[in-house]
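The other protein chains are all here in position, but one chain of the complex has been omitted.
Presenting chain A:
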Amino acid sequence: MLMSHLIVLPIVLPLATAVVLLLSRLGGARFKRALSLVATLALLLISFLLLREADSGTVQYYALGDWQPPFGIVMVLDRLSALMVLVTALLAVGCVVFACGGDDEKGSNFHGLFHLQLMGINGAFLTGDLFNLFVFFEVLLLASYALLLHGGGKSRIQSAVHYAVLNLAGSALFLFAVGMLYGATGTLNMADMAAAVSQLDPERSGLVVAGALLLLVVFGLKAAILPLYFWLPRAYAAAPPPVAALFAVMTKIGVYAILRVYLLIFGEDAGPLEALEQPWVWWLGLATLAIAGIGVLASRDLRMLVAYLVLVSVGTLLAGVGMRSPAAVSALLFYLVHTTLVTGGLFLLAEMIGLQRGKAGTRLVKGRAPGMGTALLFLIGAITVAGLPPLSGAIGKVLLLAAAEGAQRLWLWPLLLATGLCALIALARAGSTLFWRGQESDDNDSRQSCWQWAGVCWLLAASPLMVVLAGPLTQYTDAAAVQLSEPSVMIEALLTPKEDAS
């Protein structure tokens, strides 16, 4: 009974939890923390089950209200969406654990909003309907506006104004694009739209191209591609740390949406419209990578540095999407898991370092030196995020470099390696300023709660774990990439009427 409803649980569970948590009269802070933690762990369990389910290779769907596709709204589970839901759950556990160390008490309703955001994120990953994707984007954005403001402060308000206005404009563009695609194809279900695009009347292809590229602008805004990324560094640097860490997955939603929509709808059956996003994503991804490398070098604040590292990862992922081969998709999925968890961990770590340094905060100036434990964690985080050999960043990068073919190598190899070097220089400089140029102080009043340690360790532990489990993980991402490269599998799974439907 429960198993058949498993696909919709990652949306229903956070919603129910959020509703209970938002009833502010119910229980105290301890009750809320416990409930939030339990719900997030349950989400982790569910996403593991979903991953196992998806690994069987069949595309499954859950028809809400039993309205069969293409007429009803469906939630679709394939290897890609199961992986993304799992990454979100892993990240969320780290964030909630960290927030229990005191950040959740700096404003009201942290946990409730956090679960609403999880609902939006999971929904965006699972939905098989273009308009529903819009709705879940709005859910996660509305929660993220409020979370960004958690705790208050001038820099947060200011960056939230930019973030909210930009994303509202993005939502309007999304609706324009959806409207155009609906007008041209007559459907909103992504699989059905893919089938419709493959038999498109050439007269209407202009409308579809316009809609598809408008959609790319929206996804580019979410993913923070070059001309649309300016909101990101300030917003991420200003956000409260557990929220910034969760935001590490927000840019990946844009990347996921690009993968999903363009590989499915404009895949190999789309005829003249096949891969219409490819040149844009490839060149702008590379440009994002270059700019982000410069940004990393120029940051004078540890949080800003990590925010630009998020941008580096976006550029890398988009270049991977732009290569448009199963090998590249597999490599980028591996890199995506690594970068989401590690940059999330680094945001949390930056907060701990800032707390230990007292007045100097996270600015890269001389100040009180943080303790040994944070230094060790910083070393691990820096090595893995810069992509140095023993840890997972290196594997992801090597996979991506190996996936490049022909002329792509000429561009990708120097750029990716140069930004890696930029990140290395910036992190080494930041590390030596933070840990070696500090004054020793006797009054070590900066006791950190063990929750914060646990949250950071949980996320950074992902990196060595991914090295140990690299074999099974790459097998899985390979299979996911192959599944994505065959849109017909998904179309058949969704549009063939079920005969034994009860």
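Quick note on the criterion: a contact is a pair of C-beta atoms (placed from the backbone, for glycine too) under 8 Å apart; a residue touches a chain by one contact, two chains touch by 3 or more; residues count from 1.
Keep this in mind: contacts and distances are computed from a predicted model.
Of the candidates "Cytochrome bd-I ubiquinol oxidase subunit 1 apoprotein", "Lipoprotein", "Multicomponent K+:H+ antiporter subunit C" or "Peptide/nickel transport system permease protein", the chain left out of this view carries the UniProt protein name "Multicomponent K+:H+ antiporter subunit C".
Checked against the full complex, the one of A:45, A:161 or A:379 touching the unshown chain is A:161.
Only one residue in the set A:68, A:109 or A:171 touches the chain that does not appear here, and it is A:171.
The omitted chain makes contact with just one of the residues A:99, A:180 or A:481: A:180. When the missing chain is restored to the complex, the residue among A:131, A:283 or A:435 that touches it is A:131. Residues 131, 135, 138, 142, 145, 149, 152, 154, 157-158, 160-162, 164-165, 168-169, 171-172, 175-176, 178-180, 182-183, 188 are the ones on chain A that touch the missing chain.
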